[in-house]
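Here it is, the structure, as structure tokens.
With one protein chain removed, the remaining protein chains of the complex are shown where they sit.
Chain IDs A and B follow the sequence of writing; residue 1 opens each chain.
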Amino acid sequence: MRLTEDEIYRSSTQYRLWSYTADALQSLRSSTNASAAQRVKAAVKRQREARRESAYNSDAEKRVNGTDSGAVTPAITDKEVECLTVEEEQKIVNAFCGQAIALGQFLEFPINVVATGVQYLKRFYLFNSPMTYEPKVIMPSAMFLATKTEIFHMTAENFASRLPNTTAEQVLAPEYLITQALRFTFDVRHPFRGLNGGHMEMAAMANGKAAVLPSANKTPANLQQAMLKLPLEPNGSSSSMNVRAVEKRLGEATAKASKTLKTAALLTDVYFLYTPSQIWLAAYLLADEVLTLFYISSKFEDEADPSTPSGISKSKVIATVRACAAMLASHTSMAHATEDEIKALEKKEAEEVKAIQRKLHYCRDPDKMDLVKLNKAQKRDAGTDGKLEESKAKRRKLEREKNEKEADEFWGPELPKENVTGK
Amino acid sequence: MALSPLDSPKPVPNAAKTITAKAKALTLSNNAASSPSTHASTPSSDGPQDLSEQLNDQVRRKYVQGGRLGEGTYAIVYSGHLVSDPSTLVAIKKIKVNAEYKDGLAMDAVREVKHLQELSHPNIIKLHAVFSTRDQNLNLVLEHLPLGDLETLWRNKDVSYGPADIKAWAGMLARAVWFCHENFVLHRDIKGNNLLIAADGSVKLADFGLARSFADPYTKMSCNVITRFYRPPELLYGTRHYGGAVDVWSMGVVIAELALREFFLPSETEIEQLDRIAEVFGSPTEENWPGVSKLDNYVPAAKENLKRPQPLMYWKQRFGMLGDEGIDLIRYMCKLDPRSRATARQVLEHPYWMAAPRPTPKEKLPRNAGGARKMAEDLKRKGGEVEGEGRADKVARKLDFSALKR
């Protein structure tokens, strides 16, 4: 078994379970939406019937005891419930991902905790719809789960206390649903450390100390020379810079790419469609195209369409990175526009989201409204259902241990047998 | 109807029960008597199960849960097998939602599931599937490892083994740790009873309850990891930044135990553990471990009981079974200074593996009486718990008269 970087990635659950082609993603979301819409309509219809019945027999009582209550039961509108479309669902989920990032910054979470939380949220809403489970409830719980899996310890109370009017129980209630929706895969591979690795290697190249791939048959020296002469703009004239200038250029590009990774990468579907290596290269491409292309080609020989010994062709890699970069650029935060234009864009989006939220208010799945109650019921049911004697047995065991402990304190522990007979 | 085994003539009792219970539990207010969507009964107006729940049931129904093998504070272990093929045995480890941990899913359950999902290697326990049951407990479907663990093997007097067997077991352990480190995962709880033996005789590293991935610079890690007998000196001195060397030390101690057939560095407290280490490897000082005096819990040894490392004779006498290369490897793995200690890769590149005697093939390795009961003991134990922590031990400490000076 040869463990190459690609093999290590292929053994990850992110590759095996959470990578989709674009149309697979689309079809999965639409079917989730369809099934959720079905359920909402059915649930609402059932609830209306229930309300009509209760209203009906409360009228009958009133008629029987002759008093006619003033309040006429509200006209139960039979209007068909209008459900969210897939696009609207995406918008609202993205909105809450944005809120998650804001929450992460507010609570000073490290970037990998925030990023993992956002990915959990996006993965959750692949298999569930915002109509069934409200993002407002799921988002904090996903963030709390992320603090656990990324080893950033925080108790539930402490987390809940720092959120406006949420209790620990509300944070923990959806956790079970999220772990189930994540199909118990908690490991998310991020591009941040990859960006650092790339930056380190490029800095070494700039100083002429890069360790070169045997297959790429280049020497550190001519890599450095080529790097110094890189044009600023794609197909611009070659510039001549000294090492300091190139390092500054590297620094800027890395900073820009890092900002992209912290915003656009989290809010678009790149994690599902591309690999972490391609994501950070795409972000770097948006920051400094010439540098990225130079870096990628430094991994290949200088022929027309070279490929690595294991057959990965350079043009295919560059095409994929460009596609990923296009997706990243499509996110509003990346729009090349003046400050206030971006502000206007964001305001418009915020209004859209508000409209969707109002609409969502009416098409929420009545069963799943209160998750805390649902959780308790589930546990109680589990408890009552055939597990009763088990919990009784456990209670008895606990009692026995308790009075054993009391006996200890009073009489002091019984002498270990061995000493007694030893003498 | 390929999905549900309910139609099979011998409906599995608990599967049927859980289905109906689930229906009742979930559709709380919904009084429609719609049985679960999988039944071909009247088209229910709405499937009560989300997509992810159906996936979960899908997985749960693949396994039949057999008898209970054992129970501990951390988990209950059941035997089980595939519905489709009753000959493939599995162990189902049901993680208990312990009441006092108010933060929902326990940290070590999260860690174990997270890392076992990522790693797959012949010497690391295989996690076949994970599902949750109605009472929101996590169930891990793990590999069936009936032949007990390495510690019970060397304790078991009627099992006799030679240098070649030790080399075979040590080799498998070294490969498992090397694979973890190549995937940038620290196990942090390597000890005899976390190394389970499969039916084909191969040793499997289990219990990733304390595992974590390699830390980035400047991020602190917990120093209260690894069972005390196997804890390296830098953790005892409370360092917060460490690497793979901590696992290599534990591995060295485990291999030493295999050769000695008794605990190599047993102790009651962390101070005594440091003394035991000093007895064998000499007291840590600035010469043999530059910078050690700057660690938090470091206490410089007083001039008169400054211990010197044991001479080669001591090693040859106690570790004859390992041969000279084996002794050299153990000392290379248990160097006091973690920087000069071997890495997992350097362990595997050591000439010990190539020297005579050739490691015995895994089928011919001596076996424990083992059996399912034993497996439960190993699987349900929580990381960091030494088997002998019964009440009697505590008693001994209370009655310690030697402390009273005459």
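Here is the rule we go by: contacts are C-beta pairs under 8 Å (C-beta built on N, C-alpha and C of every residue); 3 or more make two chains touch, one makes a residue touch a chain.
Criterion: contacts and distances are computed from a predicted model.
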item: Name of the absent chain as recorded in UniProt (options "TBC1 domain family member 20", "GPI transamidase component GPI16", "RNA polymerase II transcription factor B subunit 3" or "Ras-related GTP-binding protein"); value: "RNA polymerase II transcription factor B subunit 3"
item: For the chain not depicted, the shown chains it touches; value: A, B
item: Residue touching the undisplayed chain, where the options are B:R68, B:K294 or B:R308; value: B:K294
item: Option touching the unshown chain, where A:T116, A:T275, A:T292 or A:N375 are the choices; value: A:T275
item: Contact residue for the chain not shown (choose from B:F229, B:Y242, B:F281 or B:W315); value: B:Y242
item: Which of A:A50, A:L213, A:M241 or A:A329 contacts the chain that the document leaves out; value: A:L213
item: Residue of B:L89, B:V280 or B:L348 touching the missing chain in the full complex; value: B:L348
item: Touch list for chain B against the chain that is not drawn; value: 1-3, 37-38, 40, 43-47, 51, 54-55, 58-59, 121-123, 128-129, 157-158, 160, 162, 171-172, 174-175, 178-179, 182, 184, 214-218, 234, 239-246, 289-292, 294-295, 317-318, 320-321, 337-339, 341, 348-349, 353-354, 358-359, 402
item: Chain A residues that touch the omitted chain in the full complex; value: 1-6, 8-10, 15, 17, 19-22, 24, 27-28, 30-32, 34-35, 38-39, 183, 189, 191, 193-201, 203-204, 207, 209-214, 273-278, 280-281, 299, 308-310, 312, 316-317, 320, 422
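Heads up, the rule we're going with is that only the chains that are shown with their structure count from here on.
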item: Centre-to-centre distance between chain B and chain A (centres being mean Cα positions), rounded to whole Å; value: 30
item: In the complex with chain A, residue positions of chain B that touch it; value: 17, 21, 24-30, 32, 45-48, 50-53, 55-56, 102-105, 107, 110, 113-115, 117-120, 130-136, 138, 182-183, 212, 216, 391-392, 394-396, 398
item: Chain A residues within the chain B interface of the complex; value: 3, 8, 11-13, 32, 35, 38-39, 41-43, 45-47, 50, 127-128, 132, 144-145, 148-149, 151, 153, 155-157, 168, 172, 175-177, 179-181, 183-187, 193, 366-367, 374-375, 377-379, 381-383, 385-387, 412-416
